[in-house]
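Sharing a structure here in structure tokens format.
A single protein chain has been omitted from the complex, and every remaining protein chain is retained in its original position.
Chain lettering (A and B) follows the sequence in which the chains are written, and residue indices restart at 1 in each chain.
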Amino acid sequence: MSDEKQESPGAGAEASETPAAPEATAVKRPKLVPVKKAVPVKAPSAPADEGVTRRGLFSALGLGWLTFVGASGAFLAASTRFLFPNVRYEPPSSFRAGLPSDYAVGAVEERFKAQYGVWIVRNQEGMYVLSTVCTHLGCTPNWLAAEQKFKCPCHGSGFRMSGINFEGPAPRPLERYAISLADDGQVLIDKSRLFQEEKGQWKDPASFLRL
Amino acid sequence: MARSKVMKVLTENPVWRSVFRHKMPSDDRNRVLVVLSNVFLHLHPTKVRKSGVRLSYTWCMGGLTFFIFLVESVTGILLMFYYRPTAEFAFEDIQALGAHVPLGIMRELHRWGAHAMVITVWLHMFRVFLTGSYKPPREFNWNVGVILLVLTLLLSFTGYLLPWDQLAMWAVTVGTNMARATPFLGNEGPGAALLAIGDTPLVHAGSDVRFALLGGRFVAAGALLRFYVLHCIAIPLAAAVLMAVHFWRVRKDGGISGPL
Partner (left out) sequence: METFKEIVNFLTNPKILLILSVVMFAAGLIFIRFFTKPIVAIAGAAASVVFFGLSMTDENFMLIVAKADNVPIVMMVVLVGFFTWLGMRRAVINDQLMEAGQETMERRETKQKVFVWPDLVYIEFLAIILCTVGLIIWSILLDAPLEEPANPTRTPNPSKAPWYFLGLQEMLVYYDPWIAGVLLPGLIIVGLMAVPYFDPNPKGNGYYTWKERKFAITTFLFGFLILWVTLIFIGTFLRGPNWNFFGLFERWDVAKLEALVNVDLSEYFWVIWLDGGRPTNPLLRELPGLIVTAGYLFLLPPILAKTVFRKFYAEMGPIRFNVMIFLFLMMASLPIKMALRWMFNLKYLVAFPEYFFNI
């Protein structure tokens, strides 16, 4: 403990770079011995007319430390920000996926799984797009047509064709992406807009294409 | 007689004497000097308790862990000569390593050494616990040891991605996806939804702790580079510093543990 006390005033004075620095080192030594002795030693070495009082010295030290901590914090924040680049080189988020008539009713289209990470499902009422990212830990589930479910190989989560989770550890349903019809009649998928069932977002008309 | 003559020629010259400041360690005085005058041996005191050299007491697992760390450093540096940490080349370079480079067990030594190091470091901790060697005055060194254990696992884990094959990719996908669920810092962690200005979330897939680790929203080229740098520079450096502390504190806290 005494080591720290001994160091802090000196280091603080250096950080603040005030002219008080020489006095600070003078103060440093007496502080090791009991305070009663320190006072008479210190008094002659720092006469009042030089303008450095004990209170002034300590507030300068305090300011110095504050600056030091602030600067360190700012540097840490800047370093953290450095981990996040301003530009990401990732595939574009929206694409066209052919005409609705290309899709068989009641089937899961796996054609876009590899490139875009989506399943497109067509049912009686219309179409929707499911993300291929398992909501448990982000593995890619497999569509098991025989059992009519998506099954994740990592921890065994299972999802129905609708994307609703029903078995295994997945905490919530698969996410859906925005789907609409483009001017040329093709299905347009926008992966930048997510819809989560548990937040009631599947009721959003953009999450489902009525046909 | 011939032997002693050879020794004489070998040792009684200015070059030898400039390196070794002691005579042959055949008496007590020189046995002490050999340890004291060598920076590496100076890791040890000159004398230890007899229990400290008994294998059934120490299991030697801490020492082996350090040795395997050195093996990993050497083989790792050699491997770096042939490896480019980009999505384009990483896998090819590893394949080429097996086919085009002589002494084709360097990657094997590195990989099996890594596995062995995980085991030895666990067993070292196990021994230290069973002998109660974490008790005063060694509490702090036990803490340093726990951090070193974590660093060993992280070293092994970051290295797992570098071959850039299916095994690597998915093990790391599963491993890093846990970071998504970090409370407040991960975009699917509890509390993250609370950190928002109006409707704009502050913590999303492009700004959470997992992104910082991967340099992207999924395991891709950015993750490969970051893991490479962590694996080759950042974590080994941190581990080396902590090892220095660990060994120094072993000495300062009374040497290889034994009953007080």
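By our rule, contacts are C-beta pairs under 8 Å (C-beta built on N, C-alpha and C of every residue); 3 or more make two chains touch, one makes a residue touch a chain.
Predicted model, so just to flag it, every value in this text is computed and none were measured.
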| query | If the full complex is used, which shown chains touch the chain that is missing here? | reply | A, B
| request: Using the touch definition up top, pick the residue from B:10, B:53, B:80 or B:241 that touches the left-out chain. | output: B:53
| remark: In the full complex, chain B touches the hidden chain through residues 25, 28, 31-32, 34-35, 41, 44-57, 59-60, 63-64, 67-68, 71, 87, 91, 94-95, 98, 105, 107-113, 115-116, 118-119, 122-123, 125-127, 129-136, 138-139, 142-143, 146-147, 149-150, 153, 156-157, 160, 163-171, 173-175, 177-183, 186, 188-193, 218-220, 257-260
| remark: Per the touch rule stated above, chain A touches the missing chain via residues 113-115, 117, 132, 136-137, 139-142, 146-147, 151-156, 158, 166-169, 171-172, 198-199
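By definition in this document, only the chains that are shown with their structure count from here on.
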| query | Residues of chain A touching chain B in their complex? | reply | 80, 83-85, 88-90, 137-139, 154
| Within the complex, which stretch of chain B touches chain A? | 170, 173-174, 177-178, 180, 206-207, 211-212, 215-218, 220-221
